[in-house]
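Have a look at this one.
Note that this complex is displayed minus one protein chain, with the remaining chains in position.
By written order: A and B. Residues from 1 in each chain.
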Amino acid sequence: MKTNNTNIKMKLDTSPKNYGDILIEAKDVEVIFNLRGKKLKALRGAGLVLRSGETLTIVGESGSGKSVLSKTLIGMLDKNGTITNGSILYRGVDLARISREEDWLTIRGKRIAMIFQDPMTALNPLKKIGEQIREVIVMHCGLDARASRTAALEMLEKVGITDPERRYEQYPHEFSGGMRQRVVIATAIACNPEILICDEPTTALDVTIQAQILELIKKLQKDMGLSVLFITHDLGVVAKMADKIAVMYAGQVVEEGSVEEIFYDSRHPYTWALLASLPQLGVKGKELFAIKGTPPSLFKEIQGDAFAPRNPYALQVDFYHEHPLFEISPTHRARTWLLDANAPKVEPPEIVVKLREHLKKTTGR
Amino acid sequence: MKQVPVLGPELFVPAKAQAGEEEQIGYEHYSYWRSTFRTFLKNPVSLVLLAIIIVLTLASFLYPVFSKTDPNKVALDVERWNLSPSQGGGIFGTDQLGRDIWARTWYGTRTSLLLGFIIALLDVGIGMFAGALWGYVKKLDRIMTEIYNILTNIPQPVLLLLLSYILRPGFWTIIIALCSTGWIGIARFVRNKVLMIRDSEYNIASRTLGTPLWRIITKNILPYLVSILIMEAALTIPYSIGAEVFLGFIGLGLPLDTVSLGNLVNMGKNNFMLYPYQLTWPTLVLALVTVSFYIAGNKFADASDPRNHV
Partner (left out) sequence: MGKYILRRFWQSIITVLIVLFVMFMLLRLMPKENYFTRDDYINMTEEDRTAYLRNLGVLDNPLVQFVRFLRGFVTGDLGRSITVYPKTPISEILKEKIPYSLWFGLVSVLLSVILGFLMGIGMANNKDKLGDQLGTMYVVAVRAIPSLVYLFLIQMWITHLFNLPMVFYEDEPASWILPAISLSLSGIAWYAIWLRRFMVDEENKDYIKFAIAKGLPRNYIMKRHVLRNALVPLVQYLPSQILLTIAGSLIIESIYSIPGMGGLLVYAIRQQDNTLVQALVCIYSILGVFGVFLGDILMAIVDPRIKLTSAKIEREVTA
C-alpha cells in the first residue's frame, strides 16, 4: 500500500534537539488483521505521545489493542496484520510507513527495544544466555568478540545477576523466571536503546518477583535515561510505574493524561469503571464493582462509541456517532460525548470521586 | 443497520437502559466440531478429495451391482489375451489371460479399501483402548513402555515380513501382521494425551466445579483425541494398501486368485515391457486412492486444530 517510498533510504534524525521532548507521536493508527478472509479491526484510530525520559503506561482489558499498538512501534505486527491508516512519527520517520526489513533493523533493538510477557519462553533454550546477549551487541554496536563479551558481562551485572562469569555460560533452563526476565531485560537494553517497550513484563511472575523487576526497570530507566512504554492491565503496577497513562478500549485510546489526572480527575466512563473495579477499593460486605458485559467483536463495524452498550452513562448519541477527542488540559485528553457542550452534567461514581481518600486509606500512599 | 439520526443537541440525553444488549455484542458462539468441519469443507482441495474418496469407495463396492463382468473370467480365446484398450480390450484392456482389467481394478480397489478400512478400524480401536488403559493404570506403564520399545525399535518392514512369513498368506494374515504393530503408535499417542489432559488445570477445575465425568470426556477429552484418530485412520489406509503391494511383491501377499491392487500391480510389472497399460492403469487408480486419503487425512488434521478456526 505504501510502496511508493520503499526505495528511498530511510533517514533517522538522531540530533536530540529537533523534536523537543516528544519521542514518539502516534496518530489515528488503524490496524486490520485478516483472519481467514474475515477482517478484524484491532486498532481504530489509536494515538499516543511518548516523551523523553518518561514512563507511559497503556492500560485496558484483553483485546483492547494494547499489544498491537506497541507492536506497530517496532514493526512486529503478525504477518496477517497491516497498518491501514495513521502515522507514527519518531525522529522524523513515519514508522507506519517503513516496509523494508533492513530499515527496521536500524531501529529494533538498537533504538527501540521490547520485552515480552513470559520470560520462560523468550530465550532460546539451546543457546547460552551470554551468547544471546552478545549477539545483539555484535549486531548493533559492532564490537568484536572479546569486547562484546565484556559488554555482555557488564549488562548481566547491571541487571543484578551475581557471578556473571559463571552465569554467562549457562542455559536458560538453569535460571528462575525472575532471573530470566533480568536476562531478557539485559538483552533488550544491551545497546543503549532510547525507548523500552514492556509488554506486561511481570504478569507471568510471582508477586514478590514482580516488585523486584519493576524496581529494576525503574532503576535502569533513571540510570540510562530510558523512555518506557509499559503495557499492563494491573492498575497497581500503573500507580507504581507511570508518569503518564493511556486507557485503551476496543482499539482506541479513550483517555490519556498524567497519573494524577487519570486517577483523580478522569472523565471517561470507561476509566471510571476501570478505577471502580480496583479490588483495593472494595468495601467489606459490599459486592466488588465489575464492568458488565463483554468488549465488542472487532470483526464487526462499530457504530458510535464502542463502550456505549456497557456504559451506564451512555447518551443516545453514543449509539450513532463516533465520539471526538476532547482536550481537557495540554496533557489530558478524553474521547467521550459527555465532554460535549450539549451533554448533561454527569457525576462520576462516588467511589471514583473519593478515590484519593480510598487509596490513602487502603494503601497508605 | 440502524437509522442514523443527525448529530444534534436532542441526542444528548441518557440512553434508555437496554437490558441484555451489553452481553449480545460479545463474540459469537463457537462450536469445535462445526468449526472443524466448516474449516475442512471450506478448502476446495479437501472437498475434491473427499468427493474422490466417496466416489471411489461407492463405485468399487457397488461395481458388482452395475456390471456382470467376472474379474476372474479367463478368456479361452488367445485373441482376447493382452489386448490394449485401443485394440478393443475394454476400458483398461485385458491381461495375459484375457481378464478384463477395468473390472479387476474395481474389484482390486474394493479388496484393498476393505483391507485398509478394517486395519484402520482395528488399529484405532485397539490403540484407543490400550492407550486409555496405559494412561490410567499406572502399573501398566512399565510393561507397555517395554512393548512399545520392542515394537518400534525393530524396523517396520522387517517386522511385517517376519509376521507374514510365520503366518499363512491371506487376507486376515495381512490384517493381523499390520495391526500387531499399528496399534502401538496410536496407543502411545492416546496415553500421552490422556496423561496430559487428565492432569491439565482446566480439567481439574472442571472436576472441582462438579462437571460430570461424561461431560469432561465428551467436551474436554474427546475433541483432542477424535480429530487425531480420524487422521490416523485416514493415513493408515494408504499405508495398508502399500503394505499389501509390498507383501505381494515378496510373495507373502494375498493368494493370486484374490483380486487386489497389490496383485494387479505386481502382475502388471511383470508384463510391463510388452503391455505397459497393464501396469499403468491399476497404478494410477491406486495412486489416486492413496494420495486422496493421505492428503484428506492431513487436511482434516489441519482443520481440527482450533488455531486454524476463525
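Here, contacts are C-beta pairs under 8 Å (C-beta built on N, C-alpha and C of every residue); 3 or more make two chains touch, one makes a residue touch a chain.
Small disclaimer: the values here were computed from a predicted structure and weren't measured.
Put simply, the hidden chain is in touch with A, B once you look at the whole complex. Only one of A:N124, A:T150, A:S176 or A:S329 touches the absent chain when the whole complex is considered: A:N124.
Contact with the undisplayed chain is limited, among A:L23, A:A188, A:I213 or A:L298, to A:A188.
When you scan B:L83, B:I101 or B:V245 for touch with the missing chain, the hit is B:V245.
Hidden from this view is one chain, which touches chain A at 74, 76, 101, 104-110, 113-116, 118, 121-127, 135-136, 139-140, 171, 173, 184, 187-188. As for the chain not pictured, it touches chain B at residues 146, 149-150, 152-155, 157-158, 161-163, 165-166, 185, 192, 238, 241-243, 245-246, 249-252, 265, 269, 272-273, 276, 279, 283, 286-287, 290-291, 293-295.
Criterion: only the chains that are shown with their structure count from here on.
Centre-to-centre, using mean CA coordinates, chain A is 48 Å away from chain B. Looking at the complex, you find that chain A touches chain B at residues 35-38, 292-297, 300, 303, 308-310, 312-321, 337, 340, 342-344. Remark: chain B residues 1-2, 4-5, 7, 9, 11-15, 17-18, 21-28, 39, 308, 310 touch chain A in the complex.
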